[in-house]
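A protein chain is absent from this complex, but the other protein chains hold their places.
Let's turn to chain A:
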């Protein structure tokens, strides 16, 4: 049987949401930055251990400064969120606590994974310490450039959604 789930990539401008998606879908990385305008929608089929097929319909939204400003209609009916921040730019994770509170308030049934991207560029200890102090659980620190940890971000979410 085929099951379809809507997953949305969230995060500020330039954190690498589209790069993560391209790395996951096509295993490629481009160095030039092309900002996403509006939304782009991609799909990936995964085989589940049960024998069913999971069709991940992934909405890659344009960056925003705060999730409250994202187009709410694009978030409707989501079953999974991947919130991405950039470990090299504190501005992208300093307000993460408020962002996660907003998600918990408005979308408390949606599975969430918080991801730190660009861990190839800089030691991510600063970001890690900052978020640990605030009690924020980060799923993983990954690199769209090298591909480190990217597949797991999506496959772990797929496992969560198929339960």
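Note that in this section a contact is a pair of C-beta atoms (placed from the backbone, for glycine too) under 8 Å apart; a residue touches a chain by one contact, two chains touch by 3 or more; residues count from 1.
Operating definition for what follows: contacts and distances are computed from a predicted model.
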Note = From "Cytochrome c oxidase subunit IV", "Spore coat protein JB", "Sugar ABC transporter permease" or "Cell envelope biogenesis protein OmpA", the UniProt protein name for the chain not displayed is "Cell envelope biogenesis protein OmpA"
Request  = Kindly state which of the options A:31, A:73 or A:108 is in contact with the chain not pictured.
outcome  = A:73
Key: Residues in chain A touching the chain absent from view   = 1-2, 4-6, 38-39, 41-43, 55, 57, 59, 71, 73-74, 76-79
